[in-house]
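Input: one structure, supplied below.
Note that this is a trimmed complex: some chains were dropped, and none of the rest were shifted.
We just call them A, B and C in the order they show up, numbering each chain from 1.
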Amino acid sequence: MSRYRVAVHIIPREGILDPQGHAVADALRTLGFPGVQDVRVGRHVVVETDADTAEAARTETRAMCERLLANPVIEDFEIASITRS
Amino acid sequence: MRFGIVSFPGSNCDTDAYHAVADALGEEAVMLWHKSHDLAGVDVVILPGGFAYGDYLRAGAIARFSPIMREVVAYAQRGGRVLAICNGFQIACEAGLLPGAFVRNVSQSFICEPVPLRVETTETAFTNAYARGQVVRIPIAHGEGRYVASPAELDALEDAERVVFRYVNAAGEPTADGNPNGAARNIAGIINAAGNVLGIMPHPERAVDATVGGVDGLALFESLVARVAA
Amino acid sequence: MTTRSTTVVPRPGDPSITPALVAEHGLTPEEYARLVAMLGREPTFTELGIVSALWNEHCSYKHSRPLLRTLPTTAPYVLQGPGENAGVIAVGDGLAVAFKIESHNHPSAVEPYQGAATGVGGILRDVFTMGARPIATLDSLRFGSLDSARVRYLFAGVVRGVGDYGNCVGIPTVAGEVVFDPAYTGNPLVNAMCVGVMREDELIRARAEGIGNPIIAVGARTGRDGIHGASFASEDLSAASDAKRPRVQVGDPFTEKLLLEASLELIRSGHIVAIQDMGAAGLTSSSAEMAARGDVGVTIDVTRVPVREVGMTPYEILLSESQERMLVVARRGREDDVRAILEKWDLTAAVVGEVIAEPVYRVTEGDRVVAEFPGSRLVTDCPTYTPAAREDPAIRAARERDVSTVPPKPEERDPAWTLETLLASPTIASKAWVTRQYDTSVRTSTVVGPGAGDAAVVRLRGSHRALGLKTDGNGRYAYLDPRTGGRIAVAEAARNVACVGARPMAITNCLNFGNPTRPEVYHQLREVIAGIGEACRALGTPVTGGNVSLYNESPSGSVYPTPVIGMVGLVETLDHVTRSAFPADAAAAIVLLGSPTAELGGSEYLAHIHALVAGAPPACDLARERGVIDALLSAIRAGVVRSAHDASDGGLAVALAECCIGDREHMVGAAVDLSAWETLPLRALLFGEAQGRVLVATSEPAAVIQAARERGVPARQIGTTDPGGRDLRISVGTTHVRARLDRLADRYYGAIPRIMAGSPAIIRAQEEPTAAGSLV
């Protein structure tokens, strides 16, 4: 058993309204960042979990996303990184 | 005496603050539009509760950049009095008028209920009409009301008697069970070092009429009137 | 956009019309034939989509309209009855109140948080598009048993969704109800009601008029959300609903708040003639309905609609259910004024069409006509159905069962045990866990909020008046006896509103039923509506609007037929406001208006203690109900009532306990003697749910009893309160029940928090791995 740190990105699904992202994009442009075209706001979840291998940690985390961390109705997720910790 | 109440997009306690001042207190109240740069010569600015800009990202984060906030900050720096309530308190922290920040309530849920508060000091322009140690009942209504700051900042607040209101239990003690949102050191309200900007998480403007919510918030407004008149 | 003769040709790339496609759109072959006859040709894909949206149950009421027509809808003070976005009544002082209830059951079953949130958003828009400023919302919720993790997830998500939306917009959620019963396991009910206030002369209707007037889309951009959400709401819930997930809409309460302010400003400005929200079936239904009401033609160019995504087809733009959008008919030449108001609120406006003289409903994509229907027949030609009706023999047998012979459990030897157990039933227990998450005091007008009275009291600023507001409906009663269930829903709502000192004025109603093409369900629908009509006539409370939600079925069966009544009452002066807890300042006499009976059928007692849904629900004598309400209001006006609470779920003993512990910080003991009814079976006396009863605390019992007698209502002093006391004592002959208030309070206040403590909102269904969940 080793400990892994798995980082997950959970983002609003393509086509789903992202009011947060809109508000932030508007605010950034007003603040003097005219180049901003679009902003999406999601969640960055870091799970520390014990597993036999990195692959096992990935499989577990994927299951966590499917069952709890992401809301498949409106969100997509991706596993961004896995590191030994 | 003239109170100016800022309306941000998403403010929803601005009219309540207006009625508290104009109807319950009987003083002049004017609304200040967020896009405006004119504070209309007011004696006190109220940053009201609500969800300015939807509170998307972080409560108060976007509102802080509203055009009127530039004027409010300058006004406060000149010593102008600012009463920042709930979302207004969050905005004032984001704008640097007050130290600290807010995170989600420990329960992770929005909480609305009247809570007992202890008045920790009456040596302010906002609390001189209360008695020191007085326990008052004022409603809270927030999801991100948990005040946080560094230990050093908290100590500095305490040392300078700048913690103005604290959440307390039924016996008037600032215990964990009397803390509705997990705020550091049960802090419900603080004042800036110069004594002209008060942030309070509960809603005194909802406690100015015996018919709806009691009158324990009225003395806060009366304190301001007394101070400005003096 | 001038009038021209047109030909509608299929749009390149659109699917061709096949019987399978027609069926997928929910049209029967007969309905399709009717459509072809109306057009005189085959429809295009876009036209099929439009008709499928407008002729589905949610928009057309095809299975309920003939029944709804039987409801009383008039009174001198009704300014707007059914047919508009919301009903409107006059309440004096030149003020008018707009109110409406609506369901969001199916979206909430799939995504509880967003489903409930957008339900609140939709009903707010229905009210402010009448010109009224929303002052309160109510929510009527039904879930399965909290023993299920999936149900706890739905419950927590719905409550958070209702709260977050209303809290952000700044409209207090002041009343409602939450019921738990296995009948709702697969299909929760989420009904939301909104109440708004305006001056009478500010009333505006959603009726397009004025040839050449521009039609303007306002608010959020149109995305691909919820396409065909309305037809989704008209289908049974099944595993297949999972695949429909992208239809879920996401709410943006911040934009709603801006839209609310901008709409009211627009209406007051005089620049517009009509406004309607783009709710179910979006642009299609809002434009077609406004045209039909005004009996004018309209033309809409979908390329002018601001969209959120590239490549959206006319079909998608027309049927999108993106939230926080409005359709406005402006006065010609005022387009810039309209735009200026919207800009002030950081919202956009785009002219998308025009009112035309030619009697057609036409949709173009630039120059190409993609849909065209003659006149308003699109709206008026929808067929209506009167299916066969037949009572389910199994339900009749359940009703006819003699429940008086159900053997008591051994623990029931101490009725205090039964009382404590009933108080911990989630249906009866305190809902503070729910209402604490709602902003109940914003707008500083909530005189009586959740839990403090039998209904909410919200004051009307600038007047001494206030509104008494409540939703009610008992699905178990309606299941066992739909006619009686319909009557009781109205009677109980009226009684609750009277208990806070308000005269019942008018109702809105939400009818949550199963699949109406099943004769058993249609029977229920017909009988419930008949019962509602009878009660409304007897109590003088016309129906000003409502909503019908059918197909509330899942693989585990149909929900109980559940009528939810949203009652609006008028408190003539704030001095009349009455709460439900016994007063703590001085002892008072306890008077019971009405009288107990031997009835036990359909009770919470049987359901919760014996897991039994059987027996005839209590009879509802409407003349008696009216007498009780009149007597109570006359005593309140005379100033002799200190508190009032009706006896409903759980019966007299539960009602007494609730009066004792209703103000948790000032609990009040009581000593009650019910020996006058010693001959009744003890459990029926204590826990039976006989209708038409109110517990009144008074310093002048004789005056209260007199007020009742004058109206033919039995009344009797049954005991006194004891402000220093720690018990509720009930004597019946030689039986003495003693219940400790602290234990009662622990059960009552602790039940739901204890269940939910182990189950944070983020925990999603364990037994259903495919179910959706959300974080935060």
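The rule we apply is simple: a contact is a pair of C-beta atoms (placed from the backbone, for glycine too) under 8 Å apart; a residue touches a chain by one contact, two chains touch by 3 or more.
As the structure is a computational prediction, the values presented were derived from the model and not from experiment.
One representative per chain kind is drawn in place, while the complete complex holds these chains as A x2, B x1, C x1.
Keep in mind that, in the parts below, only the chains that are shown with their structure count from here on.
By number of C-beta pairs in contact, B-C leads when B-C and A-B are compared. Those residues of subunit B in touch with two or more other chains are numbered 53-54, 56.
In subunit C, the residues that reach two or more other chains under the touch definition are 252, 254-255, 776. Residues 160, 163-164, 167-170, 252-255, 257-258, 345-346, 435-447, 459, 461, 574, 665, 760-761, 776 of subunit C are the ones that touch subunit B when the two sit in their complex. Looking at the complex, you find that subunit C touches subunit A at residues 110-111, 114, 220, 223-225, 245-246, 248-250, 252, 254-255, 308-309, 322-323, 762-764, 769, 772-776. By the touch criterion given at the top, residues 53-54, 56-57, 61-62, 65 of subunit B touch subunit A in their complex.
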